Structure formats: C-alpha cells, structure tokens
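What follows is a single structure, and I will ask about it in a moment.
Below is a slice of the complex: some chains, not all, each in place.
Note that the chains are named A and B in the order they appear, and that numbering of residues resets to 1 at the start of each chain.
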Amino acid sequence: MKRTINVALIGYKFMGKAHSNGLKKLPMFFDLDADIKMKVLCGRDPEWVKQSAAKFGWDDIETNWVEMFKRSDIDVVDITAPSNVHKEIAIAAMESGKNVFCEKPLALNVADAREMVAAAQKSGVKNQIGFNYRFVPAICLAKKMIDDGVLGKIFHFRGVFLQDWIIDPNFPLVWRLDKSVAGSGSLGDLGAHVIDTARFLVGDFKKVVGIEKTFVNKRPIVEKMIGLSGSASANSPMGDVTVDDATLMMGEFECGALCSIEASRFANGHNNDMSFEINGSKGSIRFSFERMNELEFYNNEDPNGLKGFRTISVTEGNHPYINAWWPAGHVIGYEHTFVHEFYEFFSSIINDTPNSPDFVEGMKCSQVIEAIETSIKNGCWININEI
Amino acid sequence: MKRTINVALIGYKFMGKAHSNGLKKLPMFFDLDADIKMKVLCGRDPEWVKQSAAKFGWDDIETNWVEMFKRSDIDVVDITAPSNVHKEIAIAAMESGKNVFCEKPLALNVADAREMVAAAQKSGVKNQIGFNYRFVPAICLAKKMIDDGVLGKIFHFRGVFLQDWIIDPNFPLVWRLDKSVAGSGSLGDLGAHVIDTARFLVGDFKKVVGIEKTFVNKRPIVEKMIGLSGSASANSPMGDVTVDDATLMMGEFECGALCSIEASRFANGHNNDMSFEINGSKGSIRFSFERMNELEFYNNEDPNGLKGFRTISVTEGNHPYINAWWPAGHVIGYEHTFVHEFYEFFSSIINDTPNSPDFVEGMKCSQVIEAIETSIKNGCWININEI
C-alpha cells in the first residue's frame, strides 16, 4: 500500500493555478511511490478559495495558515502567496515540521533569505524554491552537456528576459510597479530567473555591476485589478512608479567566465523572452523560452566545413523528463515545468534523497540581486562575497 | 445545480492517455455549464484497464463495450480504439443514444465512413471526429484570418507531414506497417491531418493525383511491441511492409487554388513536422507544428519597403483559447489541442448547438484519401466527386 502525502497550497491566483495543475498531472505521468493528495487550498477570501478549490480539485479549504499549520494531516506546504509573506509562512511551516516548497523569490532580501535557510537547516525538512525554468527539458539538457564537458571551459554567459507589457504610459500603476509590495521590478521578477539559470549552468558569481532605469515615472492609479493589469479611467490620479522598468548587469563568474544579463519590460515584441547563450571552448548553446522545446548547439568538434548551430528538438524519449510525455516532436509547454519540479521535490521526500534547488540556492540568487542593487545605488562594482 | 455528463473512454494507449488528460484539464481551465465526469474506462485487458483507470483518474472500468453501451449512466462515448473497429463501435454507441467522439480516421474507407455518417444522422446524437490539429490556436487564428478575408483569394496550399522514425531498415515490422491492421501508411496516418487542415482552411478538393513509395519492403518481424516501435533480434524472420513509406499528392481545390501535400516517414530530421503555407492575393501564412505557438503572416498591405513575414506568438489573451491558459509568451503544447476540441464538443452537447468537425468532415477527408489511393493505383488524375 502506497504512502499518502498530503499537500496544502497557499495562494490561488496565477501561480496557485499553475501549481494546482502541476500537482494534478504529476501522478498521471510520473511514477511515484506515494499518493500525492491535493488536500487543502488556503487563501484569505473564503468565497474565492472555495470556488478555486472546486475548480482546481482540492479536497478542503482553509483561510488562515497559522491555524492550518496546526493540522497534523499536512505533509507539504506549497507557498504561492505574495513575496513579502514568504519568509513568515515558510518558517512557520518548517517549524511545524512540514516540508516546504516556496515560489521564487525566496524573500525580499538576503537577510531574510538567510533566516529561512537557517530555519530550514534547523528543521531538517525538505525545502525547495520554485525556479521552474531549471526544469525546462532543454535547460536540463544544457546542464547535462556542460557537466559532461561538451562545451569545454565556459567563456561567456549572455542572457536576457524581455517583456513588453507596460510600455504604454497609460498602463496603470499595478502592484508589480509598487516597491513596497513587489520588492523589485524587472530585476527581481525577470532577472532572477536568468541569474538562477546562469548560476545553475555556469556557477557562482564573483562580481557585478548594474544600471537600471524607470522610463515611465508616473502612472494612473489602478481602480480595479484585472489579471496582470487593471483598469484606470481617464481622470485617474497619477502615482509614482517605484521599481525599475529595466535593469542591466555585467559580471564575472568565479570560474572566470564573463556575464551580461538584461531584464526589461520595455522591449517591444517580446512577450516572455527568457533567452541566453553560453560560449565555451568546445562549443556553444542557445536557448529561448518562447521556443522552449528547442536547444541550439554548436559543436566545434564537428568536421571542418560542416559546423553550425544545430536546433535540437528536445522532445525525444532520451531527453530529460520527455519519456513521461508524448512521442517525439509533440511539444510540451510552460506548465510542464511545474510537474517536473514537483516530481523532484516529492521524490526527495519519498526517498529521503537530496533535492535541488533548495533554499540555499534561493538565497544565493537573492545575494546576486542584492549585489546588483547595491552596485546601482553606489555606482560601482560589487563583489558578491561582500553581500 | 449543474448537470453531469458521464463519459466512457474506449482505449488506454497513447490516444487514451491524451484524451484522459484532456478531459481532466477541461473543467479546470474552461467554464462549462455541466460537470464532466470521467466515468468509465473500457479496454480488453482487465489488468491494464484497471491500472490505467487508476493512473488516469477514471471511476470505473469495463472490458466489453457491447455490455457497456447497455448502461444508462453514460452520456458520451469517446473512441480511441484501433481504426478498424471505429465503425462498429461508433454505430453501436450512437444506436444506444450516446453522443460519440471518435479519433481519426473515421473509418478505413469511404463506404464505411458514409455508413457512420448515416447512422449519426439517424440517431441525432452529437458526433465529432478527433482532428485535433484544427484546435491548435495558431491554426484557429489562420482560419479566422482567412474567413475575415485577410489573405484575400487563395492561390496555393503547400503542406507536408514529415517524420523519420522508420528509416533504419532494421526497424521492425510494427503494426503501423501492416495494411491489414493500419489501413494505410504515411498517407492515412500523417497526410490525413494535412488534408483535413487544407479542407478546413481552403475548402473542398476538386481533383488529385498521387504517387507513393515503400523504400524498405521487408523488415524483421516484431517479437515484442515497445511503445511505437518494438524489438527484433538479429535472427528475426523478415516480413513484408504493406503500406506506403511516403505519399505525395498534387491537386486543385474547388475554389481554384492549387495544392501539394507530402507525407513521409523517411524525412531525416523531422520528428513530427506538420507544416504548411498558404498564399493568397493579400497575404500569406505559414505554420509548423513543432513551433505550434507561432503563426507566420505576410501582409501585402503593409507599407512598401516594410513588408515581410512576421512571426506572431499565438499566446496572447486575444488569441483563440489562450485566455483560458497562461500569460502571453507562456507557451502551450500538443496536449492542449485535446482540451480545446473537448471544450467545443461538450459545449455543443450542453447548449445543443452545432459542432465541428463532425463525422461528415471525417468522411470528406476519407474521400480525398481514397481519391489519392485510386490515383496511385490507376496512375491518373481522379476527380473527388467520382469517389
């Protein structure tokens, strides 16, 4: 008889839906030696939580996570609540002995992130951070290639995360543009994914320098939130945008490779373009999220005259995680990355094996972000080990 | 209180899994005025059916569809059984008053397909054929553009469906290479999707001519099936390949446009490459399934000097079906097409509205295929209305 692992999910918006879908698909496509039960959905608004639980397939609801953590029938807490409550909730959950999966960012600053790491180490529970881009099969393949030495010594990492949804100056002042709520703008929201991917593939950073810009400084105050955006009437009063519209950084890795990363919400033509290229002594790879089923690979050891970037369709049975899905060429999407990260997280709980990326990885990413922010504030280079 | 619609699925292999997943996701992402219940999974092998039902989330199992159709608690029968039993099952289901969703191909020949259409008309139930490529958002967008006159008068449809999984002559003689089981080779398996897409977007065919080829005529007889392939030992006896490895056709539509379609399993480098281009008097479009979130569009009404094929990321809220999924640029995959076709099918049942593609569409596709086969056999052009 299989063991049952009961999950409680906190949050039911965009990420809550993505996590629910991921949990629902997990047992259908991956073999786990336990039943993963979607036990409780937790949120503040009882009506919304109830509706969402019915729609997403959760057995039960809660409206107060403090109370919920007293329940003994919960094994895993999955946090998709706003970033500014991650620390409080995660530490409480771990102190009550629950394994914790926390959406990115781990916390709003490095000090908080370090507290969370300490709490995790003290509690001994499994903890994981939701860097779901690590679980795109093409990026897993990239990791394997680098670990196997296929690219040789790495010289360059060049990444961007470009979006274009706030270029219109009449776009309203949604919560993501308010520092007190969002913590950061394009750097924390978008840049974080690229920074984590860079760390995942190339290793730790040594030093960084950054520049940021807010192209539109005042926007109409939101009257009503609608999805990611919101509405504002012609006469809406104006409020201050307090986060960066775009942030660029350059830096060096511990291994000596150079890095440049750009995060922007002002790049017309880019919906969700998280792209990077890595150049090594034996070859190069390129990835672009909007074509997430592909990895481009240049092999300098191909015969002379026949070299070139090849587009690998990372949809074949021998590619990471693909065997669980469909035949070759039958592409998967964004949502599948959540199934993969949950598979790793629950496997580590079931088999008591190490998992990654854990809270330490989340903290290290925050460290790079804080170094960039410090560089911008002080107008100088910052060594990561000073943060 | 919402009405409940109980579904019975026949088949649990590749397509059974894709359909189960589609049904499971449907209520989470689309609002329907009924509860879609995954009631019964039906298959011949009781042990396998039981395991699959548990894994996929079906309440109950059956091993005999004749018996199952006697149950009064089933509203919809979804058929993913082998092609050669589609007719028998579908007609029986419709005669017992069940609405029927049938995987493609509708039947092995036009005569059978016509019987099914007649049975459907007599029964009055809702019937739909699983041409899931019609439900790729980019193809829905293409349809809308053509209907809106954005491309003007159509001159050319140029399509391929290319795969490469049987090039190795040691690849064994799996059932898909046996005409008595599969009915057809690359034409029926791959070409059918392109033919249906051509009909969906450009309209009915007038005349066709075809050529086919079997590049490898004898293959080792399979000892054990493994997924799509199978194994054969070094000393396996050889058997005859009785279907086409590749089929090409040319033709003319009723509207006067020209057409060429190629289906091949011998096109190295193509996993599941269903691609087409349509040229009209005002513009052109291009699609390739392995980049199914994109549609290329050339607008001849753009300003001179600034014209060119643009790549539309069909992932935005105003694109077909996308609003139900994720934010712009967060791509979806192959499996989502099933959710979309089920959404249309169940909507038509709930609201008693027309649905498409129904069995008539399935029959008309078979008619084109049979015309091509006749052309190949007789070495001449065939008018569709002669079939």
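Basically, a residue touches a chain if its C-beta (ideal position, glycine included) is under 8 Å from a C-beta of that chain, and two chains touch if they have at least 3 such contacts.
Here the structure is a predicted model, which is why all the values come from computation and not from measurement.
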Size of the entire homomeric complex in copies, 2 being in place: 4
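One rule holds for everything that comes next: only the chains that are shown with their structure count from here on.
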Distance between chain centroids, defined by C-alpha means - subunit A, subunit B (Å): 35
Subunit A residues touching subunit B - in the complex, by the definition given at the top: 14, 17-18, 20-21, 24-25, 27-28, 55-57, 163, 165, 227-228, 270-273, 289-293, 313, 315-317, 325-336
